[in-house]
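Every protein chain but one is kept in place in this view of the complex.
Moving on, here comes chain A:
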Amino acid sequence: MPSRLLAQEEAAVPDVQRLLVQFQDEGGQLLGSPFDVPVDITPDRLQLVCNALLAQEDPLPLAFFVQDAEIVSSLGKTLESQAVETEKVLDIIYQPQAVFRVRAVTRCTSSLEGHSEAVISVAFSPTGKYLASGSGDTTVRFWDLSTETPHFTCKGHRHWVLSISWSPDGKKLASGCKNGQILLWDPSTGKQVGRTLTGHSKWITGLSWEPLHVNPECRYVASSSKDGTVRIWDTTAGRCERILTGHTQSVTCLRWGGDGLLYSASQDRTVKVWRAHDGVLCRTLQGHGHWVNTMALSTDYALRTGAFEPAEASVNPQDLQGSLQELKERALSRYNLVRGQGPERLVSGSDDFTLFLWSPAEDKKPLTRMTGHQALINQVLFSPDSRIVASASFDKSIKLWDGRTGKYLASLRGHVAAVYQIAWSADSRLLVSGSSDSTLKVWDVKAQKLATDLPGHADEVYAIDWSPDGQRVASGGKDKCLRIWRR
């Protein structure tokens, strides 16, 4: 069928230069056999051909790359800028894009007041149904998204609520405070579930749940603290299961990977890799010259959303349906899709102005060192399809890097003060950033430009999150109010 299409074109324009091309996927696997196309072929035609070769039921949107340059207008134009031998077979790499499209948020639909101190952390549940926020007034608040009003106020902490984390099935929320206590909440009733988990001697810097595809009951949660230890808690029994010591200074970031490994980054300039089920230290990744502030895994988004597929999102977010086994299978298939062939990749950002790309399950040497920032890096995030890494820094810029090789792609400038946090939209096309200059900015990643500017906060923006169904962005800051932004 593809050859018939091309034969028609050939008959129309007989004297255009032709090339032999071979489709290849990101992992290097070849698709079909080489065939020839005219040089002025456009990405739409290429998409038709490729979809036919892939034999998909619904046509997937695809992006095509020739030696790292994207084919935008026609194959000929892209080749002009590169030195390509027309005698050999040309490799075109195709990348499936997300089927659904998230639209950029443009307006603030509500400003939710209620907290009496600065809002420090904000998180949407994995399906996007609930919104939780932790604040300096020691309460955790749940907000009803359909009416944009307060739902529950959860009191229990005695100091600032520094970090909150949803379990991957969306049924529990864990919150850690500056006194080192962790509480669990039920979003449908607003009441505390189980006992207060005490044990850390200093404040909690991060919380991470066990992935859904390993245990669909979501029983274990890991917490990192300034006292230099990582503790794994059993939420049903309400006690500490294991304590992982080894870091000599505060543990700043924690991630529970999908392969049974736990990653912790610390101010002692190292990242340690632990085996989750028995707490044994596997590897220590060294290389940074100053505190390691933040980490990101290539499969982060898939682990966070679990069995929820953003493409199937509806206007009114629903809870996850299905038995535990079904949820586990769905989560596992999504995880494997994002992970691809190789092992999980890890990016760490530090106070020494550089990032490192590691493949921690294999090697303790970094894959690449990504330099370019002029001030410390506050947050790094992989895009949901794990192709791009975005890093937010105190030098007022956000830099985009290739997720596989660590090569520098672009700088996004526009903020006038330090960029604190960033969040990706579920289709990996948009990025929102919150900064100390009280504005949020939505960036179009493909064009590498600013899409919308969202002013409105009266003071610094401390926390932002994009809901997994792509409809809303929530942001909270020093001015004590939580803002919800929609299209």
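FYI, contacts are C-beta pairs under 8 Å (C-beta built on N, C-alpha and C of every residue); 3 or more make two chains touch, one makes a residue touch a chain; residues count from 1.
Just so we're on the same page, contacts and distances are computed from a predicted model.
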| item | value |
| --- | --- |
| Undisplayed chain, where the name is taken from the UniProt record, one of "Dihydropyrimidinase like 4", "AP complex subunit beta", "V-type proton ATPase subunit" or "Ribosome biogenesis protein NSA2 homolog" | "Ribosome biogenesis protein NSA2 homolog" |
| Listed residues A:Val21, A:Leu162, A:Met370 or A:Ile388, member touching the removed chain | A:Leu162 |
| Per the touch definition above, residue among A:Leu19, A:Leu79, A:Val102 or A:Ile120 touching the missing chain | A:Ile120 |
| Residue, one of A:Ser175, A:Ser383 or A:Thr439, that touches the chain absent here | A:Thr439 |
| Selected residue (touches chain absent from view) among A:Gly170, A:Gly206, A:Pro310 or A:Gly470 | A:Gly206 |
| Option touching the unshown chain, where A:Phe64, A:Trp185, A:Tyr220 or A:Tyr420 are the choices | A:Tyr420 |
| Touch list for chain A against the chain that is not drawn | 117-118, 120-121, 135-138, 158-160, 162-163, 203-206, 226, 250, 252, 267, 291, 293-294, 378-379, 396, 416-418, 420, 436-439, 453-460, 462-463 |
